[in-house]
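These notes concern the structure reproduced below.
Only one protein chain is missing; all other protein chains are in place.
Let's turn to chain A:
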Amino acid sequence: MQNEANSFQLPAKSQILEWLQAVKDPEIPTISLVDLGVIRAVELDEATGKVYVQLTPTFAGCPAMDYMKRDVERTLLSHGVPAVEVEISLREAWSSDMLTDAGREALRQHKLSPPPVLGNQVLDLDFLEYAECPNCQGHNTELRTPFGATLCRAVHYCHDCRQLFEQFKPI
């Protein structure tokens, strides 16, 4: 890979997304920002080679956003992209439905229960109480508290394997 801007070959969008697979959630190192659904758009300016990336926060108060933004910039620049612009936007509000299948698997690897797919904004609060145990895959579980170690996690208890576990919250 050539790093000089003048000999730089414009990468395909799929190539950029592949590079961005290396950028992980700073709090959940098994999942990439692409699979988390936090990267909403990637655009390429053919004339200048500048790459535009749009990020959206999982939670409005997520303290990791600035870190994620810098990590995206750093990663793309290291691949020789001449210029990067990262915008944090709420144009498309993040929903846990934006997690990819690979992302759900990555959460399981980190022993976090992936959120159920909501399909649409569900207003029924009871729905938030459901989670599958990431240890024994049991469904005999109970929401202990909707607030956990980070804004995006809830704490549940599994009556089958008698373990507390964390869930990535459906939202």
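Keep this in mind: a residue touches a chain if its C-beta (ideal position, glycine included) is under 8 Å from a C-beta of that chain, and two chains touch if they have at least 3 such contacts; residues count from 1.
Everything that follows uses one rule, which is that contacts and distances are computed from a predicted model.
Undergrad: Considering only the chain that is not displayed, what protein name does its UniProt record carry among "Phenylacetate-CoA oxygenase subunit PaaC", "ABC transporter", "Transport permease protein" or "Sigma-70 family RNA polymerase sigma factor"?
TA: "Phenylacetate-CoA oxygenase subunit PaaC"
Undergrad: Among A:Gly80, A:Pro116 or A:Pro146, which one touches the chain that has been omitted from the display?
TA: A:Pro146
Undergrad: What residues on chain A make contact with the chain left out of this view?
TA: Per the touch rule, chain A residues meeting the hidden chain are 57, 59-63, 90-91, 93-95, 121, 123, 125, 128-129, 144-149, 151, 154-155, 169, 171.
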